[in-house]
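Before anything else, here's the structure in question.
The complex appears here minus one protein chain, its other protein chains still in place.
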Amino acid sequence: MPVLLRQGLLFIFLFGFYAASYNTLLNLRADQATASQRSVGWDLPPNALKALAGEFKGLAADLMVLDIGAQLGTEVVRDAKGGYRIVTKHFDWDGIARLFVSSQALDPSFQQTFMLAEGWLPWEPPGMVAETQEILKTAARNRPWDWQPTHIIGFNTYYFLNRPGEAGQIYLEAAKTPHAPPFLAIIGARLAQKGGQTEAAIAVMKSMLSEKNSEEPGYADMFDRLHALEGVLVLEKALQQYEKTFGQKPSELVDLTNRGILATLPENPYNLPYCLDENGVIYFDRPQCRSAAPVSVQAPQ
Amino acid sequence: MTIPAIEISGVNKTFGSGRKKNQALCDLSLSIAQGEVFGFLGPNGAGKSTTIKLLLNFLRPDSGFLRVMGHTVGQEEFRNHIGYLSEFPFFYDHLTARETLLLSGRLSGMTKQALRERIPLLLERMNLTEATDRRVSGFSKGMKQRLGMANALIHNPQVLIFDEPMSGLDPLGRHLIKNIIIELREQGRTVFFSSHILSDIEDLCDRIGIIHQGCLLYAGGLRDFLTAGSSLEERFVSIIKERDHAADPL
Partner (left out) sequence: MQQTLSNLWHLALSTFIEGIRHKALWAIVCLAIVLTMANIFVAELFTWDLGKVSVEFGLSSVALTGLLLVFFLGMKILADDLERNRIYLLLSRPVAGWHYITGKFLGLALILALSTIILGLAAVLSMQYVLWQYPSFVPPNFSWLTYAMALACQWLALLVMLAVSFLCFSFASQPFVALLLAVSTYLVGQNMELLRRVVLENTHAGILTGQIKMVMALSWVFPNLSLFDKKLVAAYGFAFSGQEFLLLGLYCLSYSALLLFLSTLLFNRRELA
């Protein structure tokens, strides 16, 4: 057998052996890999991570955030008919939250960390609002020039925790940051006082929506909330008009259309009727606001 | 009375410790007058290189002292007086021949002007003119050896110490080095060189020293060493054998 042929055969044999074993290994890993296992590699106490990263802490933080970003996201699965459906993956949310905290331990100032955390953690699932607030507070402390972390803390306090007064104070705090946009102060002032809250809430929604990607969780919720609030605002203005014209408050919202103040009632994106209670407050999420005893209401999910 | 160029007195040197202890030199004493060409002979591992390294203060003696031109090695600065060529000269691979000599000359306290004149002369003498601006990494063994010789001579020292100067040279190179040693003798320089090539020693030396297993067996005139009719080789072999028998009478 010529030498060249022998060497060629040997090479093919060795390469085949290598390809087979490597491929088997990769398949095995693909079978085993779940989200919970993927986050394990980084799952170390913050001080250990700092020690390992040495002078490359910033780079390590960047890498971790990229890793989180790669883990998150929805998966698109094609079906036989040529269409596709979106599958929400099951994440190890505790692990991911720890990753965010670890990344922040390495680089507490990184914007990508808190923005990505806000984009996923407070929403359902996993609804980790408290954890998100902690991440944002760390970011706010380490980014004294940036109004955004405080602004987002304010938003979460209003939207998820349903504490408009406290949220207003936080917005006012954010407004003090250098270069903060003027709308923060306006929102803050309105949320902090009683009354005028609807307009403030609309501004909150708009400011957050402008930063949010339509594929991120929570976008549709916020979009619906914005429209519901806009409906409430229309009704509130019509109420004032009604009071000016007839000298008294309407007893029901249909009075507004019956007596010609509004042509039609605004549409409620939650497919519920708006409701006016005895004190003249309009609700988009409590159709039985008059009869029923006060129910503690969370933001619609 | 003039001071000797090299004076070695009662030097002992051991390497290692405990069981691996190895006596490299035992009570070595030698004196070499100025203007002499002294050949240092011995089989491999006899202690020739050790002696030379002690002379250059690369190694420190356990006892005894060494002097070069009256300066005690290790206590006073003596290195301006010597030119040294090591057995395997290594250079900075990425410097050229000219840069290598420039560095050596400047370290020996020469001026730039003096070097500008001397470097081309020396390189020409060593047949290295072509290679002046080539990097040393491309040099053959023989070229490196010749550059090493130029390097030893650059500052025109009084005393020259060569460790196996002919090793690795072709016949032309050996001829060149021999002629240089003869020239140095004519200029009145002192040359101390080690070798195990007997014919070179025979051609060049006034006096010789023979060392074996760290002990000096003979030091004196070459003529006196050769008994009538015998060659250096026969005498050398017989003195080494005598010594081995004395140490190990079986």
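Letters A and B mark the chains as written, and numbering starts fresh at 1 in each.
Simple rule for what comes next: a residue touches a chain if its C-beta (ideal position, glycine included) is under 8 Å from a C-beta of that chain, and two chains touch if they have at least 3 such contacts.
Since we're looking at a predicted model, the values are computed, not measured.
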Option touching the unshown chain, where B:A46, B:L59, B:L169 or B:V191 are the choices: B:L59
Among listed residues B:P4, B:P89, B:P165 or B:G214, the absent chain is touched only by B:P89
Omitted-chain footprint on chain A covers residues 47, 50-51, 54-59, 62, 65-66, 107, 109-112, 115-116, 143, 145, 178-179
Residue numbers in chain B that touch the chain omitted from display: 15, 53, 56-60, 77, 79-80, 82-84, 86, 88-95, 99-100, 103-104, 106-109, 135, 151, 155
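Here is the rule we go by: only the chains that are shown with their structure count from here on.
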Centre-of-Cα separation between chain B and chain A, whole angstrom: 83
